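Data block below; observations after.
Heads up, one of the protein chains got dropped from this complex, but the rest are sitting where they should.
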Amino acid sequence: MENDKSLLKVEDLKTYFYSKEGTVKAVDGVNFSINRGETLGIAGESGCGKSVTAQSILRLTPKNGRIENGRILLRTDEKTVDLVSLKASGDEIRKIRGKKISIIFQEPMTSFSMVHTIGSQIIEVIRLHQGCTRKEARDRTLELLNMVGLSAEQAIDAYPFSLSGGMRQRAMIAMSLSCMPSLLIADEPTTAVDVTIQAQVLKLLRRIQKEKQMALIMITHDLAVLSELCDKVMIMYLGKDVEHAPTKELFSNPKHPYTKGLLNSVPKLHQGPRQKIEAIKGTVPSPYALPTGCSFHPRCPDFIPGLCDKEIPKLFDVDENHKVSCFLYQ
Amino acid sequence: MLRFILHRILWMIPTLLFISILSFIIIEAPPGDFMTTYVSRLREQGEDMGQVTIDGLRARYGLDQPIYVKYFKWIRGVVQGDFGQSLEWQRPVADLLRARLPWSILISLSSLLFVYLIAIPIGVYSATHLYSKLDYFFNLVGFIGLAIPNFLFALIMLWFIFQRTGNAAIGLFSREFLMAPWSFARVIDLFKHLWLPALVIGTAGTAGMIRIMRANLLDELSKAYVMVARAKGLSERKVLYKYPFRIALNPVVSTIGWTLPALFSGEVLVSIVLGIPTIAPIFLGSLMGQDMFLAGSIVFIMATLTVIGTLISDILLGWLDPRIRESI
Partner (left out) sequence: MIEKNKTEKISAEKLNIASQWKLMRWKFYRHKVAVFSLILLSFFYFVVIFGGFISPYNARQNDIRYKNAPPQRIRFFDEDGKFHFRPFVYGIEAEFNDKTFQTLYIRKTDVKHPVYLFVKGDPYQFWGLFTTDRHLFGTEERAMFLMGTDRMGRDLLSRIIYGGRLSLTIGLVGIACSFLLGITIGGISGYYGGRIDRFIQRTIETIRSIPTIPLWMVLSIALPPYWSVVKVYFGIVIILSLIGWTGLARVVRGKFMALRKEDFVMAAILNGASEKKIIFQQLLPSFSSHIIASLTLSVPGMILGETALSFLGLGLQAPAISWGVLLKDAQQIRVLANTPWILFPGLFVIITILAFNFVGDGIRDAADPYSAI
């Protein structure tokens, strides 16, 4: 690995789903890397493969999905492992899950088993990875629940159905932090909770991330979250990474027509009520029948006939940290 | 939890009341009463009873009182364990039941055990090996199991065993153990006979249960907490058994409520075909002979047992699932 600091490096990752109706190329060639203590945002429309990317990293894709190509390199203290080469339910990946890399999922309502207490579900992780006694694990759990701002003594013996969505998501964060992972993947942790809770959860994540110097992959389609939380951003469209840039740069100087469209489609806070809001024209194509060439070309305002619909653009460098996969920047 | 159990028990009382009324209607329903049948049978045999004797007997059995008085008399007796007199057997109904009910319960419980022992592992296998060859196979077997009437299956098994061994697989004991006192060998002999009714009665239930278990587990496996559990680093076994399996089991437990009546139904038919001395044969006999105290009591007992079974399954469910426990 050329970059010394990078903790996780994903190279040309492809994850496909197979079903009777056809093949879905949910992730179709994604590259990124993240350093220790850094925050990477992944954004894109619904269905572009953000969650599948996250699941692929931990080898959690459902049975009908398969990683077809690529490497996922994780640097641990001793060595670097390629997660793709591990067995999906083997011992090695299991020692990474929850310990080195944790993940918070989209659905706080069903992320906990309803018939076990919050405490028992957290204690389980701690005991699994750190092999401590029940008492130690319980104390540690109380500490964690306190840290995420829950009244720990109550929450630990509560059943998930008696907690609100926001409280559950906090508990989820507590669980994901229980073994102090070096990387936390948060897959839209706030879509399912209401606005005030969203702000709290995000604040909490940022605080903990700063405190623990943990790397964070923040998946969202909320651009405000990106700008507030992330050091750098990756934009995805139909399973491909279309643009990489530091957050400030991306918002001030978006390059890919899709990114521009994405930024234009949300109202900006500082421009008053009269601003133009433009939706990206057209709709996302069916995942079973992807367009040829650049998959964005049917919706692209800057479409170059003969090029965009024929060839697939690779990532071109705009500058050292800014990459975009579009022929306009060849 | 105690509150929950109490609540459930209170909940049972109206049901039991309803059942008792229904059973009593059964006792009273047939045109005429037992004396009519009894007298006409005696007549057929050439004997004749004077009207005075008949009225005397009527009064003795309380057959001449208004219906609600009879009901209260009956229910008071039932509460004290006195189910009235079987006019056909000339014995207290309670005595007859005492001798035979344990066998009915034993057979029904063995079938229940059979159902769960077979259905749960197969359901789990089918759900985790979706659309595999064995999954299809179990599905087909399940369909056939649902389609074979209990008594027909019993007949087929009888015939099959008779063809193979030349013995009729009838009853619960071999001849030499029939009257023998309890011994280890007798228990073994009992088990040698018990598997057949358990298999025959349980098959239909097993088929249904496999479907339920499979569907439930599939449902649970698709939920987010399964992936969360995997993401924690748990082994596949634990991911399956600690969470989704455990939760999928709840509806299975709650089906005891309708599995039990089905098993009792099956038990009645199969015991008659296989000649097992449970309450089934005397039930059939009591119906044929219009011995309604016996018939009504048997219906009452069977229904009560199912209600108790349902109660147990409710309590079990409350214990397994905090959502249910805390919903009252």
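Letters A and B name the chains as they come in the text, with residue numbers starting at 1 for each one.
Keep in mind that, in the parts below, contacts are C-beta pairs under 8 Å (C-beta built on N, C-alpha and C of every residue); 3 or more make two chains touch, one makes a residue touch a chain.
Not measured: the values here are computed from a predicted model.
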Quick one: jot down which shown chains the absent chain touches. B
Which is it among B:L190, B:I212, B:I272 or B:I312 that touches the chain not included here? B:I272
Full-complex contact with the absent chain, from B:S126, B:T206, B:S254 or B:T310: B:T310
In the whole complex, of B:F72, B:F137, B:F162 or B:W195, the residue touching the missing chain would be B:F162
Of the residues B:F72, B:F143 or B:Y241, which one touches the chain left out of the display? B:F143
For the chain that got dropped from the picture, name the residues of chain B it touches. 14-15, 18-19, 22, 26, 29-31, 143-144, 146-152, 155-156, 158-159, 162-163, 168, 170, 257-258, 260-262, 264-266, 268-269, 272-273, 283-284, 287-288, 290, 295-296, 298-299, 302-303, 306-307, 310
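Basically, only the chains that are shown with their structure count from here on.
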State, to the nearest whole Å, the distance from the C-alpha centre of chain A to the C-alpha centre of chain B. 54
In the complex, chain A residues that touch chain B: 55, 58, 60, 89, 94-99, 102-103, 105-107, 110-116, 124-125, 128-129, 159, 161-162, 172, 175
Touching chain A in the complex, chain B uses residues 223-225, 227-236, 243, 246-247, 250, 320-323, 326
